[in-house]
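Every protein chain of the complex appears in place save one, which is left out.
Moving on, here comes subunit A:
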């Protein structure tokens, strides 16, 4: 991947790289600004005169052909200038090592289609190698298997999940970039190019067109007397509008908050009108489902032992303590830990209060018997682990609402706090050495 200097010869045939939106070379064509590759590079004529001698490495629009003819000047001779400000005399050599750090270039690193393709091939080959290493079938090696293999081969203790090693398809790693939006003659493809936010405005235009269309239809229906109140069936179903980041990602261009608000308002207006299938589908593209189900974990069914007593197991962890609890229905409130009564095992009241919490929350203080085993950790973490295990086991005995209340009370969540490691140069995890002025 070569960074390119955003230099452009002031020469007439130059393919000046416009500063703002699209960096020159591209990896993927923008969905809206998709343009077919223009036929032959030799469309426009007087290209050759422009300093072909200077070996610029201009990576140009997403066309393989261009990539082949790197060093040469292209035919976009009619001088594309976004603003009228020509970049005059910005003849810059771009050797491999620049003395001045080119911040602008570093920001807009662009990837060639070639480069991306190469990455994809490498990724696929790597996936097959990985499958081979793990002893699995390369043909049926899914992304989940890849993730699992990577976590196995490169175990990382970092707390930040995004800092851990990953191996994903290049599409997910390299950011999406837009194709160059103008042709060889320098004319932009999209009619709204000069608005600056072409995809956004074209979307607004489309949506508004649909709104007008729907209103027209509504008027017609009303005129005919076949108008009926449309019931809103979309909102109650767990779905939500796209958020601004998602919309930006979809359009591959920056939006402002007001733009986003305007767009959502328009979509709401559209959805309020009687729509037909095409419009529903259009609106559906901008809704995402909110899965309530994902919050709930699976509820285990009750098991029954020999005497017919219902029981249920649960496991819990807290800070290196592991606990497993078996909760029996119809008990008398006895709790036995590792064969010892909980009164003897936890002489401290605080620990016993922790054990009491799930039952007290559900008002089932004297109704269940518990037998549990616990190992590891200290006094307090063992209490926390048992509490979690008991709550999870109790889930089988209670209604869904109560499970939801427990979840909101924090009884069903594993406490992620673990002991932070001590760093070199400091006395502890956070504490620094005493600072001495001299």
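Convention: a contact is a pair of C-beta atoms (placed from the backbone, for glycine too) under 8 Å apart; a residue touches a chain by one contact, two chains touch by 3 or more; residues count from 1.
Throughout what follows, contacts and distances are computed from a predicted model.
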Chain not displayed: protein name in its UniProt record ("Coatomer subunit zeta", "Small ribosomal subunit protein mS29", "Adaptor related protein complex 2 subunit beta 1" or "IMA5 protein"): "Small ribosomal subunit protein mS29"
Residue of A:341, A:400 or A:427 touching the missing chain in the full complex: A:341
Absent-chain contact - pick from A:307, A:349 or A:434: A:349
Omitted-chain contact residue, chosen from A:196, A:333, A:378 or A:410: A:333
Sites on subunit A contacted by the missing partner chain, in the whole complex: 333, 340-344, 349, 352-353, 356, 359-360, 363, 365-366
